[in-house]
Structure formats: C-alpha cells, structure tokens
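Dropping a structure here in structure tokens format, bear with me for questions.
A single protein chain has been omitted; all remaining protein chains appear in their positions.
Moving on to chain A:
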Amino acid sequence: GYREDEGLYLESDADEQLLIYLPFTQVVKLHSIVVKGPEEEGPKTVKLFSNREHMGFSNVNDFPPSDTAVLTPDNLKGKPVVLKFVKFQNVRSLTIFIEDNQSDSEVTKVNKIALFGTTVETTDMKGLKKIEDNH
C-alpha cells in the first residue's frame, strides 16, 4: 500500500538535520531499527536517545546517545540495524536524531522508519476482575 510508496518521504527543512520524537503508549524493549531512504539523500549518522523528552537541536549534543548507527546503502534498502539491547530495556519514548546524510546534501530524505522489539510485562487490564461489593 502507500507505506511502501517511494514517492512519499520526510524531508528536512532548514538544513540537513532531522529530529524525530516518538513517545510510546506503553513501556517497550527495542531490538532493532530499519531506516529506509533514497541512496543519495538518505540518512547516514543516526543517534538514538531513549526516555528524553523535549529535545531540541540546541541540546542534542548535551548528553550521549543511547546508541549510534552509521547507515550503509544496504541499510537504506531495508536491512535492519541491531541495537545495543541492554540500553533499550525500558523505553517510554525514543528520539531519533539524524545528523547528516549519505551525500552531504542540503536536504535529508527518509522513506520509512520501522522499530522492532517487545513489550515489557505490564498489568493486563482485561484480566482484572471487579471485586464484589460488601467486602
């Protein structure tokens, strides 16, 4: 469907850097990530920050990333990048900072971002039974 459409992409605005913030609705563990993009303007250096809200371009260099990935053209075609699992055990939100692109052009383009992982053991609300009154 449209998710695989090459014509649809995310493009950077003022310069070649991109900052994407993904909050999750529950706590997850991340295993790997896929970033697809065009060969020329696709991302190269990608830094991942877990559990950091409200990051801006100004404070992006203020703390070390949870993991860094340098993408190859293979990755851009869909080959997953395996992450340091230990760093992503308890992720509520993920910030993806794309620092530069393959051809050092003014604009970076991203077609697709896919995250692979599992959920953390949490309370299953459906399993809770209502306690009878008069207890």
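Remarks
The definition used in the following text is that contacts are C-beta pairs under 8 Å (C-beta built on N, C-alpha and C of every residue); 3 or more make two chains touch, one makes a residue touch a chain; residues count from 1.
The rule is simple: contacts and distances are computed from a predicted model.
Missing chain, UniProt name from the options "26S proteasome non-ATPase regulatory subunit 4 homolog", "SRP54-type proteins GTP-binding domain-containing protein", "Ribonuclease P protein subunit p30" or "Immediate early response gene 5 protein-like": "26S proteasome non-ATPase regulatory subunit 4 homolog".
Considering the full assembly, A:13 is the residue among A:13, A:74 or A:132 that touches the omitted chain.
Even with one chain removed from view, chain A keeps its contact list with that chain: residues 13-15, 17, 54, 56-58.
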